[in-house]
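Every protein chain but one is kept in place in this view of the complex.
Letters are used for the chains, namely A, B and C, taken in the order the chains are written, and counting of residues starts over at 1 for each.
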Amino acid sequence: MAIRTGAQYVKALRDGREVWHAGRRIDDVTTHSGFTGTIKTLAELYDKQHDPETKDIMTVEYEGERIACGYLPPRNPEELALKRGNIELWSQQTFGQMGRYPDFCAQLVVGLFDWAHIIEKTNTRWAENARAYHRHASRNDLCLTHALTDQYYDRTKRVSEQEDPDLILHIVGETHDGAVVRGLRTLATLAPLSDEVLVYPNRPREADEADYAIAFALPMNAPGLKIVCRDLYAEHADTERHPLTARFDEVDAALIFDDVIVPWERIFIYKDPKLLAGINYIHTWAQYSTMLRLITKLEGFLGIAQCLTRLAKRNTSISSQMLLSTLMQDIEILRACMKVAADRGYRAGGGTWAPLLSPAYRIHSIEASDRAERTMEGLLTSTLMLSGGASDLNNSEVGPFIDRYFRGGATSTRQHLRLMAVAADMVMTPFGSSTSACKAARWIECDNAFTTSTPTRRRRSA
Amino acid sequence: MAIRTGAQYVKALRDGREVWHAGRRIDDVTTHSGFTGTIKTLAELYDKQHDPETKDIMTVEYEGERIACGYLPPRNPEELALKRGNIELWSQQTFGQMGRYPDFCAQLVVGLFDWAHIIEKTNTRWAENARAYHRHASRNDLCLTHALTDQYYDRTKRVSEQEDPDLILHIVGETHDGAVVRGLRTLATLAPLSDEVLVYPNRPREADEADYAIAFALPMNAPGLKIVCRDLYAEHADTERHPLTARFDEVDAALIFDDVIVPWERIFIYKDPKLLAGINYIHTWAQYSTMLRLITKLEGFLGIAQCLTRLAKRNTSISSQMLLSTLMQDIEILRACMKVAADRGYRAGGGTWAPLLSPAYRIHSIEASDRAERTMEGLLTSTLMLSGGASDLNNSEVGPFIDRYFRGGATSTRQHLRLMAVAADMVMTPFGSSTSACKAARWIECDNAFTTSTPTRRRRSA
Amino acid sequence: MAIRTGAQYVKALRDGREVWHAGRRIDDVTTHSGFTGTIKTLAELYDKQHDPETKDIMTVEYEGERIACGYLPPRNPEELALKRGNIELWSQQTFGQMGRYPDFCAQLVVGLFDWAHIIEKTNTRWAENARAYHRHASRNDLCLTHALTDQYYDRTKRVSEQEDPDLILHIVGETHDGAVVRGLRTLATLAPLSDEVLVYPNRPREADEADYAIAFALPMNAPGLKIVCRDLYAEHADTERHPLTARFDEVDAALIFDDVIVPWERIFIYKDPKLLAGINYIHTWAQYSTMLRLITKLEGFLGIAQCLTRLAKRNTSISSQMLLSTLMQDIEILRACMKVAADRGYRAGGGTWAPLLSPAYRIHSIEASDRAERTMEGLLTSTLMLSGGASDLNNSEVGPFIDRYFRGGATSTRQHLRLMAVAADMVMTPFGSSTSACKAARWIECDNAFTTSTPTRRRRSA
Partner (left out) sequence: MAIRTGAQYVKALRDGREVWHAGRRIDDVTTHSGFTGTIKTLAELYDKQHDPETKDIMTVEYEGERIACGYLPPRNPEELALKRGNIELWSQQTFGQMGRYPDFCAQLVVGLFDWAHIIEKTNTRWAENARAYHRHASRNDLCLTHALTDQYYDRTKRVSEQEDPDLILHIVGETHDGAVVRGLRTLATLAPLSDEVLVYPNRPREADEADYAIAFALPMNAPGLKIVCRDLYAEHADTERHPLTARFDEVDAALIFDDVIVPWERIFIYKDPKLLAGINYIHTWAQYSTMLRLITKLEGFLGIAQCLTRLAKRNTSISSQMLLSTLMQDIEILRACMKVAADRGYRAGGGTWAPLLSPAYRIHSIEASDRAERTMEGLLTSTLMLSGGASDLNNSEVGPFIDRYFRGGATSTRQHLRLMAVAADMVMTPFGSSTSACKAARWIECDNAFTTSTPTRRRRSA
C-alpha cells in the first residue's frame, strides 16, 4: 500500500475493534467526540506525507518502496539525520505534546528489525518474523502502539505465583494458527486509534516463567482483544478552551486478552525468558525520537511562557526571568546531548546506524521535563486560574465586556485568551498532567525496565 | 431567618443572577450539571446544622439567636474551641477539598466585625455598617464569597495610570442609594453559588488612588453584576470516575461590575487608602479556618495514599514509606502549630478572642500543601494512569473482565476503582490541580497581599 | 561531692587517661591547645552552677542533695520546665554550638534511671545498677559522653559473622571484678574531656549475638581504654579568627577497648539482645535537650545572618529576605513543637515526667538544621571568602589599612571582623561542618537506630 493518506488511516480504524469506555462500547471511534480531534491531527500528518513541501522530509525510498522515515533503518549518519528531520517535523506539528504518534512505534520496529540478528542466534523463524514485521508495518505505513506494563498484581510475589495466574498476560494454549494468550496488559496509549499493537513485558521473566515470556504483534481488532479506555479527556473539550486536549489526547487504554490467538508469524519471542531479557536493545531509536520530541515540548513551553510573561508585563521580574532561564538552560543542554548522541553514532549489531544515547541524557531529559512542568506552574498559576477562553467572546451580550476586560497587554483579546487556554491546557488539565508526569513515568517504565543495573529513578516511588 | 436548611439555600440561588459560561448565560444554576453536585454538598451541610447529632457542633446561641458557629465572634478560648470543632466538621465532610464553603467567609465577617473598632476611629457610619453586616449575614446564615484580585492590568504602571482606567474596579459616581462602581475583579471562587460577595482589593492603594480604595458587600444578583465562570469541571463529571470534582468543585469566577450601585449601608471603606491599608486585620479567623482545613486535606491525602500503597503491596517499599512519612510529618507539625495558635490566643482590639497565627505557620502550611501534592503524584502516578473507575463495571459484557482484572489487592474491585478514582481526582484533574497550587496561590494573594514587609513566597513567580 | 566547680572538673581530667592524636600520646589534655579552649568553656559553665545569678536555674535539690538540673528526673510538668530553663542556659552560653556538654548525657542517665523499671522485669541487679549509676553520676556532677556506633565492619554480614570477630565491641571473658570487653566503638564526642562514658550499641543485636549485647558505664581512665582523637580543630585556632572552634570544639574520638574490665556494678544489660532492643526508651529527655539546643543554634545563625546582611546593606535584597525568613520560619515552627511537647507531657513508666516528642518534630529539627546550614552558606559565602579576622588589625604597619578598608557598614572594623569570623566559623571550618551535618547524622544514628519502623532519613545515604 505504501504511504497512506489521512483518509486511508481513518478508514482502517473502522475494523470492528472492541473499544470500551465507562461501561459502554464505542462502535466507531472515528465518529466519537472523545477521539475525532486526535484522529484529525493524525490524519493531517499522514496527508503531509504526500504534500510536496514535506514529502521529502517525511518519507524516503527504501528497498524500492517509499516508506515513512520513521520506519527507515538508517544505514549511515546521513540517514539518521534524515530521520531526525522527520521526528522534528512530527513533534513540531504537535507542539511536542504527543508521544505515541506513529513515528514513535515505527522506531521500535526499526529496533526490532536490527535486533533480528540476535534473535536468529536462538531461532531463525522468530528472526524472520521480526524482519517480516518491519516489511509489513513499513510497507503498510501502520500506526502502532505498544503494551508493556503488567499491573494490579502483587509485587511481593513472583509473576508465576500470583493468586490469579491469568491476571498477567501469558500463554494458555496453542492452535494450528497461533498461540493463545490470556490476561491484562496496561498503558497501551493510543490503542483505540492504532492499527496494531506490539506486546512484550517491560520486566524480565525468570527461567521457570516461560509462559509469561512472549513478544508479538497483533491487529487491534483481533478477536477477544478488549480495549478499555481511561477517561476521554477530549469528549467534552471546547477547542477554544482546551486546544491541546481537543487535538492531541492519545487515550491510554488497558488491553484485556480474552484467549486471543496470536498468529505464529507475528511472534518474535516465545517462551524464552533469556532472549526476552535483552529486548531493551530495540528501544534505542524510539528513545532518540522521544528525547528530540521533549526538546520540542520544552521549546513550546518556553514560547508560551515568554509570551504570557511579556503580556503580563512580568518579563522584567527577576523571579520570572529565573524560571524562564531554567527552561532555556535545559533546552540548550538537551540540544547539546542530542548533537553528541548523533555525532557519536555507531553501527549497531544488525547493521543499522544508531545514536549513542547515554543514560545520563535520558535521565536529564526526564528531569528537565519535570522541571519544565514546575516552571510552567510557577509562572502561570495565578494568571491561569480564571482562564475562560475565547468562547466567552462569542456572545453579543457579555462578549464586549470580555473583550474589554480580558485583553491584558495583547493586541487582541481573542489572541490573549487563546494563548492562555494553551498554557492552561499544558499544565492544569488532565491532558496536561498526563503528558507530563505520567508520560514521563510511562517512558521510564518502558525504557528502564530491564536495565536493573541503572538505579531506578530518583525521587519517584518504587 | 436564623439557621437555614439546604432547601432554603438552594431556593435563594434562583434570584436572577447573571451567570455566564463559555459565552452562554446560565439561567438557573440549581439545575445546571456544572453546579448541582456542589450545591447538593452545601445543601447537605446546611441541613446538618439542624441535625440533632451535629447541631450543637455547628450552631450556637449568640445574642439571643442561633447562628452558625462560623459567624460567632468568639469571646474567650472556649468559644474559639467551639469554632474549631465546627471548622473541622465542615472540612471533614468535604475531605478538606473545599476552601470557600460558607464557613470560610463567615470568619472574614467575624474579622470585619472586630475591626469595626478601628474603622470607627475614621468613620462611625462605616463601622456601624460593618457591625450591621455581621448581624445581617449571621442572622440570615448567608453563604458568601470574596473578590480581591485585580488582574489583566499592566503591573509596571500604577493602578490609577492604566491605559483603560475602567479596567480595575473603582468608583465612577454616586447616587442617592449608593456608590456606582465599574471594572473587573477576579478569583471570586464559588461566586455563582454564593448569596453575596465581599469586595475589597488585596493590594494597597496609594494616597491619590482614592477612587480605587473601597470595601463593600453586595448580593450576587445586584443589577449590572456579571459572573463569568471558568470551566465547569463538574459539568460532565461521572461521579464514579471523578467523585471529588462532581461533589466539590467551587467554580472560580470573574466579576464584571457594569456600573453597579453599592448601597451606602453596605460600604465599609470609601475612598480611604489609608484605612484600607490595614484591612489584612480581618483575615485572622479565616486563616485559622484555612489552616485547620489544610490539615484535614493532608489527612485525606495520607489515608488514600496509605490504602493504595497497601493494596499495591508497596507499603514495604522504602521510597513509599519515605513519601508517606513526609505527609505524616507535616500533619504532625501543623497540628502542633494549630495547638499553639489556640493556646496562645489573645484578645483582639475589638474584643474578639483570636488565635495567634505566626506567619511561619501559614507559610509552613502552604509548603506542606505543595509537598503533599508532589508526594501524592510521586506515590500514585503510575498506579493512577489508567484509572477508569467503577462505571466500567456496569456493563454485563466487559464488567466481569474488569471485575477480575482490576481488583488489585482489594476485597472488591468496585471499592478499588473508587479509591483510585478519588486519588486520581485529587491530583490529576483540573479540580485537583486547582485545589492545590491555585488555591494555595489564591490564598497567598489574599493573605500576604498587604504584608509587603514579608517577603513574598519562595519559589513562586512574582 | 555534689555540684562541682570548674577547677574540680579540670582537675579530674588529669587521671592518666590514654589519649592519642596523630600517632602521639597526649599526657595531659588540660594543657594541650587542642583542648584548653573547650575545657575553659565547660569549666566556666560548671562555675556558673555556683554563681548566685544562675545557681537556681542550673541546680536543684533532689533527695536531700543539690544536683545539676540535667540530672533531675522530673516528677511533674514544673520540674520539666525547670530542666528546660537549664537546657536553654547551657545552649545559650555556647550559642547552640556544642552538643555533648554535660547536660546532654545527664539526660540520658535520667532516661536510664526511669527505664530501670523495665530492666528489673528481667534482672533486678542490673536495674539497681542503673539507679545507682544515676546516684553516682548526679551526686558527683559528672561530665559523660556516650559511644554507640560500630564502624568499619562489613554491613553485608551480621555482627557476629564479621571476618575479625574482635572488631565490634563485645564480651570476651569474665573476672571476679567484671566483664572483659574488646573491640572498637566510635563517635565518642567529647571523650577526652569527659569523666566517664556510657557504652551501648545503636543497632539491635540478634538472639544469637548475646556477646555483643551489653550496656555499661566506665571511667575514661579505665585500664586498656584507648581514646583516639580525630583532628584537633582548636589546636592552632586563633581566637580572633576561629572564635567558635577555639571555644567549643568537642573532639570526636574512637574508643578502643583492649580487654577492658567493666565492673559488674556498672553493667545495665549483659548478654541480653531482647532487653537491649528497647534501650531507645532512655533517649527521650536527651532528645528534648538536643531539640531545644538546635533552636538556640538557629537563633544564633539568624542573629549573625541579620547583622551581616544589614552591614552589607543587603537587608533590602529580596533573596536575602527569603533566606532569612526560612530561618525565622523554622525557629517559630520548632518553638511551637517544643511547646506542644511540654504541654502534652506524660508520666513515663518509671514515674518520671516526659515531654511528648513526636518523631515528626525530631525529623523537622534535623531538616531545619540542614536548611539553616544551606541558608548560612547562601547568605554568607561571598562575604566570608576573605574573612581574615581582627588579628589583622594588630600590626601597626598594615593594621591602619585593614581598619580603613574592612569596616563595611559597621561602626568598628574590629567588631565587623569578629562578626565575620563567627559567621565563617559557623559554616566554613571543620568545626562548623562537623557541628552541622555530622552532628545531625550522629544524632540520627543514635536516635533512630532502633526505630527501624521509621524510614531512615530522606536524602541521606544508607
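What we mean here is this: a contact is a pair of C-beta atoms (placed from the backbone, for glycine too) under 8 Å apart; a residue touches a chain by one contact, two chains touch by 3 or more.
As the structure is a prediction and not an experimental result, all values here were calculated from the model.
Within the whole complex, the absent chain has one touching residue among C:160, C:221 or C:317, and that is C:317.
Of the listed residues A:66, A:125, A:203 or A:364, the one in contact with the hidden chain in the full complex is A:364. On the side of subunit A, touch with the chain left out of the figure occurs at residues 318, 321-322, 325-326, 328-333, 336-337, 339-340, 343, 358-361, 363-364, 454-456, 458. One chain is missing from the display, and on subunit C it is touched by residues 20, 22-25, 151-152, 154-156, 164, 166-167, 183-184, 186-187, 226, 228-231, 235-236, 238, 241, 252-254, 256, 258, 312-314, 316-320, 323, 377-379, 381-389, 391-395, 397-399, 401-402, 404-409, 427-430, 433-434, 437-438, 441-442, 445, 459-462.
The criterion applied here is as follows: only the chains that are shown with their structure count from here on.
Of all the chains shown, the one with its CA centroid nearest the global CA centroid is B. Centre-to-centre separation between subunit A and subunit C, using Cα means, comes to 55 Å. For this pair, subunit B with subunit C, the centres built from the Cα atoms lie 47 Å apart.
Inter-chain spacing, taken between the CA centroids of subunit A and subunit B, is 38 Å. Within subunit C, contacts with two or more other chains are made by residues 318.
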